[in-house]
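The complex is shown incomplete by one protein chain, all other protein chains being positioned as in the whole.
What follows is chain A.
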Amino acid sequence: MVVPSLKLQDLIEEIRGAKTQAQEREVIQKECAHIRASFRDGDPVHRHRQLAKLLYVHMLGYPAHFGQMECLKLIASSRFTDKRVGYLGAMLLLDERHDAHLLITNSIKNDLSQGIQPVQGLALCTLSTMGSAEMCRDLAPEVEKLLLQPSPYVRKKAILTAVHMIRKVPELSSVFLPPCAQLLHERHHGILLGTITLITELCERSPAALRHFRKVQILRLLRILGRNHEDSSETMNDLLAQVATNTDTSRNAGNAVLFETVLTIMDIRSAAGLRVLAVNILGRFLLNSDRNIRYVALTSLLRLVQSDHSAVQRHRPTVVECLRETDASLSRRALELSLALVNSSNVRAMMQELQAFLESCPPDLRADCASGILLAAERFAPTKRWHIDTILHVLTTAGTHVRDDAVANLTQLIGGAQELHAYSVRRLYNALAENISQQPLVQVAAWCIGEYGDLLLAGNCEEIEPLQVDEEEVLALLEKVLQSHMSLPATRGYALTALMKLSTRLCGDNNRIRQVVSIYGSCLDVELQQRAVEYDTLFRKYDHMRAAILEKMPLVERDGPQADEEAKESKEAAQLSEAAPVPTEPQASQLLDLLDLLDGTSGDVQHPPPLDPSPGGALVHLLDLPCAPPSPAPIPDLKVFEREGVQLNLSFIRPPENPALLLITVTATNFSEGDVTHFICQAAVPKAPLRLKLRLTYNHFHQSVQEIFEVNNLPVESWQ
């Protein structure tokens, strides 16, 4: 009994009636079996229906490759119904990776040449959707012919098909360029639209409702023509200004045109006035109730903020308002833009807004906001106290999201502001007393209390309410940090060292401290244990030196300009500067050993680069160094020779013991696959000015190479 095949709609009903995935699969597999059989039998009457059903299940995710050949048959049929479904199938099932797709080329060619417009339309549509480079080359002549045929319906499709062909096979530009001039004179909107698209594509590979679609495309074209082209840009200025002012923005379509205008202005070399106009349009967009418009405005303003900074600044209040957006993608952009707009005159106000934002912003923005605030604070802080307050606030609000160097930066900052030591230590003490979980904050607080514990207990500080703290409280707090499971190992290290330092800052006896130190001598954490043992030793065997070792640290030099340096009172202070450090009085060797050990371990705390062992006496005070250790400004390496993978580099060092000496190391490296043999390098150094003449001879790639050259561009720092 021949079962009549299901109609498409009936199949869809049946599939939708399935209650479970398994049931659906069953229905579909059964039907696919029928469809397969039908294809095998070669039933031409129902073929289109079978394929349509197959396309439906394909959309649901089921395999349909066995229908590929059927598409070809349907396309070749003379019935329009067949062709319609066949071409649809081709677009969905055939792709250029399979050779099968080439088989429809002939059918397309035939369909393009016969005169029925809907059929030509189908062929062009398919070609422009899935036409591979080969197909495009084959069919270019046919499409070209259709460009100038009378029917607009076909022509507009042919034009856009040409666009696709050029994208696939750029050489075809030469074929499709000539007709453009004539096409531009057409009055049919569809054709004009297509033509502009084609021209756009031709000028630079890229891509355009009644008025609105057309305007956007024209503007797009202008954008491309005017890019980097001074003259065209000038003539466009007036046009763009006109479009900008005359566009009706009551509907989104109008806004789309305006936006395209802005994009055009941004891309071409427009007059300053026009750019301000663009910025103002975007500023108005920011006030639009439609959040999509606000989104594109924020994105575009971000692109403009560098080049047209003052124009964008005028819209700062509106931008800041956008921080309150509920949509995270908008508030993120508002954050980026706000940060870009911070300058020295608005820093206080902006920081206030940004701090408020930090408190309530979504978690994934917190890290960026925190580091943005810290960066801006660093660049534009009006006063040191403000700076310290700002960092403190960030650490309290979002301590876990700040970057690693925040601790180092803050201690550096505090260290350098002697007048604010009392203030800083009090604020930090208060913050610590409230909450010991935010590690960066705890670390800085511990360090400060250790350094300036005496100021903390002194009682008076004009800038803050008087605080009565007694020694036992301070010690108890540090011990709490030391014992807390919330404290990271590094934090505990800070706390222990701070306690140790307090042994010289506080007035009471040190029994409590000594007790803690001795307990931690058997701590399981190796780092803490080592410290504790050393501190204990300090108490027991080197007590006479304890005060000197634990003295206040001198200001540590950082990379970057240093505003002012405070030389701390100390017997053997080394004045640190960019140049080679001045050597200091030698220390007792036992002391140096102990300190080297300490410095080695403290180096682990915040991953600073390894301490340069030689800059002598400065090490006396470098306990618990959180920042990058001081070093003379390194002289940059210099690449002096390169040939076929053989490279010669020079590196320079001034040994601190003898700064008058310049040690130059020549490093020869062979990056090539061939061996270098018989390598000889000879150097001659005329006295002054400092020059270097090098002679190289070697064998490489079966050739003997001889090179003689002079190195003239020695780095400035290497000169005497």
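Here are a few things to note about the model shown:
Throughout what follows, a residue touches a chain if its C-beta (ideal position, glycine included) is under 8 Å from a C-beta of that chain, and two chains touch if they have at least 3 such contacts; residues count from 1.
Just so it is clear, contacts and distances are computed from a predicted model.
Chosen from "AP complex subunit sigma", "COQ5 protein", "2-methoxy-6-polyprenyl-1,4-benzoquinol methylase, mitochondrial" or "Autophagy protein 5", the protein name that UniProt gives for the omitted chain reads "AP complex subunit sigma". Contact with the undisplayed chain is limited, among A:36, A:84, A:109 or A:284, to A:84. Among A:38, A:161 or A:270, only A:161 touches the chain that is left out of the view. Annotation: of A:97, A:485, A:544 or A:702, A:97 touches the absent chain (contact as defined above).
Residue positions on chain A in contact with the hidden chain: 9, 12, 16, 52, 55-56, 59-61, 79-81, 84-85, 88, 92, 95-97, 116-118, 121, 124-125, 128-130, 132, 151-153, 156-157, 160-161, 163-164, 188-190, 193-194, 197, 206-210, 212-214, 216, 220, 252-253, 255-256, 259-260, 263, 291-296, 326-330, in rising order.
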